[in-house]
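Only a single protein chain was left out; the remaining protein chains are all shown in position.
Letters are used for the chains, namely A, B and C, taken in the order the chains are written, and counting of residues starts over at 1 for each.
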Amino acid sequence: MIRAAVIPEPHQPIEIRTFPEPEIEPGAVILKTLASEVCGTDVHLWHGRLSGVPYPLLPGHVSVGEVAATGGEVTDIEGATVRVGDIVTFLDVHETCHHCWYCLVGRATTRCPKRRVYGITYGAEEGLLGGWSERIYLKPGVKIVRLRQGVTPELWIAGGCGLPTALHAVDLAQIRLGDRVVIQGAGPVGLNACALALASGAGWVGVVDAAAHRLEAAKAMGADACIALEDDPVRAVRAATEGRGADVTVEASGNPAAVAQGCEMTRDGGRYIVVGQYTDNGPAEINPHLHLNRKHLSLQGCWGSDFSHFWRAMEILSRFHARYPWERIVSRRYTLTEIPDALSDVEARRVVKAVILPNG
Amino acid sequence: MIRAAVIPEPHQPIEIRTFPEPEIEPGAVILKTLASEVCGTDVHLWHGRLSGVPYPLLPGHVSVGEVAATGGEVTDIEGATVRVGDIVTFLDVHETCHHCWYCLVGRATTRCPKRRVYGITYGAEEGLLGGWSERIYLKPGVKIVRLRQGVTPELWIAGGCGLPTALHAVDLAQIRLGDRVVIQGAGPVGLNACALALASGAGWVGVVDAAAHRLEAAKAMGADACIALEDDPVRAVRAATEGRGADVTVEASGNPAAVAQGCEMTRDGGRYIVVGQYTDNGPAEINPHLHLNRKHLSLQGCWGSDFSHFWRAMEILSRFHARYPWERIVSRRYTLTEIPDALSDVEARRVVKAVILPNG
Amino acid sequence: MIRAAVIPEPHQPIEIRTFPEPEIEPGAVILKTLASEVCGTDVHLWHGRLSGVPYPLLPGHVSVGEVAATGGEVTDIEGATVRVGDIVTFLDVHETCHHCWYCLVGRATTRCPKRRVYGITYGAEEGLLGGWSERIYLKPGVKIVRLRQGVTPELWIAGGCGLPTALHAVDLAQIRLGDRVVIQGAGPVGLNACALALASGAGWVGVVDAAAHRLEAAKAMGADACIALEDDPVRAVRAATEGRGADVTVEASGNPAAVAQGCEMTRDGGRYIVVGQYTDNGPAEINPHLHLNRKHLSLQGCWGSDFSHFWRAMEILSRFHARYPWERIVSRRYTLTEIPDALSDVEARRVVKAVILPNG
Partner (left out) sequence: MIRAAVIPEPHQPIEIRTFPEPEIEPGAVILKTLASEVCGTDVHLWHGRLSGVPYPLLPGHVSVGEVAATGGEVTDIEGATVRVGDIVTFLDVHETCHHCWYCLVGRATTRCPKRRVYGITYGAEEGLLGGWSERIYLKPGVKIVRLRQGVTPELWIAGGCGLPTALHAVDLAQIRLGDRVVIQGAGPVGLNACALALASGAGWVGVVDAAAHRLEAAKAMGADACIALEDDPVRAVRAATEGRGADVTVEASGNPAAVAQGCEMTRDGGRYIVVGQYTDNGPAEINPHLHLNRKHLSLQGCWGSDFSHFWRAMEILSRFHARYPWERIVSRRYTLTEIPDALSDVEARRVVKAVILPNG
């Protein structure tokens, strides 16, 4: 029998349930889970803040596993055969239809009505489709990527779902060599964005957060300046930029009030990426004249990521893991039965990233 | 003696003053004014809403004139000699330094500390440096463009300062063939943006405004749909776009509340240009999650225009004036002594564009 | 029995063969063919110039038909049910895998190893998978689009495969309002590009070709200047652009020698799209210093098109068919048995576009 941690319904205690060993269909893969994660979305799922979630839910959308069985010949995204013992990860987003207006014309696959996500929109009654489990069942067609040189399971989880998200944001930020960059928020997305901005050749990277231990992680990651939210970050950024403001700002805080402050931190004609507002935390005030029009601001909302970000995240981690200490994003490891602690630690921001080790 | 209309100081009645015929220096040009305009900025100037304005002020920043005299050999922007009798216009923005960080690195010449503007930041005590005057003095170095085939003085003023501004916005909008476009506001910038969106190959253009006579002008300009502000424009736009929202939205209303509505009108992954917020009309509420992040919205503030927009505006007006009735933007003509009426008509939105004919 | 025209093998005469009425599987659709086309690619197919083609071949990749039968519930790309009697077209490209590096990371689906194309890489032995046939079998998953208001079957074929190709090229050309544009070649792609450049707001469009009747079609389409290839087109373009050269040039000629000439026609800092070199007609000489480096030229090769171009082509044709006479691209209609004439007329450039009417 397979043990897994399940959210039975919103606000209810996590339960350890057992599932039968799944039967494998052609094209499917069964993984022995090596590592999964608790991210901010999991806290929202626990509190029932996302709509359309089929409880009971087996969470864990980014995970790494060792291949335990394959349903005949299965290939990874490079076309190489997947074999028992391979260490792989997979894209949690599954079954975008490639047939509707959003997939084909709008190129906004996150709006595809057939889109399903491991650990979020697949329910526990549909099988082992989340990472808080000793085994994960990869349905036929799930996109499989093997871990590259130097990328351990825990390092991949340290990047976690925040890394492709941050990569999408940093791509959109179009950082040029020497640009001065501010990251608002030093959570998993913000710390990844900090590393990626540095790796992109930013001339200066400042990180803003309210929590000292998060700013320490940013410092370890290489941030040039760690700015406490209470210390007038707009003034601090202007002081570091000859009074002009940042060339690029990336919002990764989830706080609606950060948006007006981010506009103010960015220079006239600068670029501002809003990637942290993943749940509806209510409205915010901005001044359209001062913050948008007069500033000639370029503001880009960034939602989700696609497979290209996931694939490139692996390349980037393999390339840069020795230069930027991604492992510092991981604050603590938890077994399946410790997941309630992990959820409350993430919620209270006591840890940056919680790693789940279902088999250990 | 030269007669001109002057704002002596904010809130004071317009005065007709007389000036001596200016002496001409080498490289300068004196124009007999054929047409100038009253735009929304002039109303703000009258009410003292802009900072750094050297009253008494001789307004009128976009104007057309006949060359009355030249200070020796003077060339237009194409390198051709300017001769007495030529019908020309000129860029109101003068003396950006081409030497500071904003001019050279930031490419934001509107932030150049040496920037001076005819009719706005030059005062009446510095000479005939505005269009509400029988003569205009073009200092050496003012950028002169002659009217092209088919472009009458009044047609150029119908485009007015709104045309290069709208061109800048429509360039930034990156409209693709077949895109569905919404314009918020049917004032001078909005009507120009409507014509330019149609000329760019938009598949559908809707215009939103509160005033019926402005929507009629939009209809005459060729808008596919004219939507009254009171008639739930978000629903109307969704109905015209299979529920998805506009591919591109251009805000040209000046109303802070338009920004949230514009976000809602735009489809996921769409593009939103905010060009109408030229003065500080206070804050507005937006929902960062719904309006920016989840929508993957691309929002671009647009401030001012540069000479390239001015020059291309002439080409575009010459090319398209027979297809789109720009002259419909002009609601009424006024002499110098009627300028108080023009100001109150523009302020009350009784007219879209007021043309000033200083010499009759 | 169904009659269809087949290329038995390269260089062999076209044969009219009969096929049994196909049995329909769930999700498939059978069309009664209303119109198909002969394009330049069909001539290459007849001469065996493309590799990997499974002869005997039933050509005809862009076609329109009336739905004769459906395999249960089938939906078009908007999600609407497809019903018997509907007039529809479909994307000839089928079965890109959405699972390989080219589909997912490189976003170059034309390099997907599973890509199959109606009338080109499906053979006659696989069924009625080409338009030179009384019936066409649409396999499950073929992307179906219905004809919009004002778009007749013949008008859609007039646009034909050249319209999405030209749209892709014109998108990449990034034409701005007022830009002066040159099209090299007045065949199907060039004439479509001419109409689309005009619809995009070009300030001037010149078309270059060697054949007088093709330049007449360009004139009818609205080209501002029709330039005979023998009349020194570089000089003609410079004369129309104050000596600077075109802002944008689109190569749609298929002649390797056109590339150096196109570079010369384009202004310093201009943009050049090469879309016409669909088969290997050998090398060409360019001067890297003069044509690329010193000119600061932006040159973009353009290969194929994807579904988004196909879908937007329908919107664009519906929007603009009354302004630009697309039907002028069609020179002549042919029945199935007249296809040999159609092929030789296209090859000899006696016609611009040959329409095939398999049932008429």
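Just so it is clear, contacts are C-beta pairs under 8 Å (C-beta built on N, C-alpha and C of every residue); 3 or more make two chains touch, one makes a residue touch a chain.
Quick caveat: nothing in here was measured; it's all calculated off a predicted structure.
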Residue among A:Ile136, A:Leu196 or A:Leu297 that touches the chain left out of view: A:Leu196
Contact with the hidden chain (one of B:Ile24, B:Leu50, B:Ile77 or B:Ala257): B:Ile77
Chain not shown: contacting residue from C:Gln174, C:Gln300 or C:Asn359: C:Gln300
Touching residue (missing chain; options A:Glu126, A:Glu154, A:Asp171 or A:Glu347): A:Asp171
Residues in chain A touching the chain absent from view: 78, 167, 170-171, 176-178, 196, 199-201, 203-204, 242, 312, 315-316, 319-320
Contact set of chain B toward the excluded chain (per top definition): 77-79, 98-101, 104-105, 107, 141, 143, 306-308, 311-312
For chain C, the residues touching the chain missing from this view: 101-102, 106-108, 110-111, 242, 244, 256, 258-259, 267-269, 274-304
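Heads up, the rule we're going with is that only the chains that are shown with their structure count from here on.
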Top-ranked pair of chains - ranking by C-beta pairs in contact: A-B
Copies chain B and chain C touch via same or different residues, half shared test: same
Approximate Å spacing (C-alpha centroids) for the pair chain B, chain C: 41
Separation of mean Cα positions, chain B and chain A [Å, integer]: 44
Multi-partner residues of chain A (at least 2 other chains): 101, 107
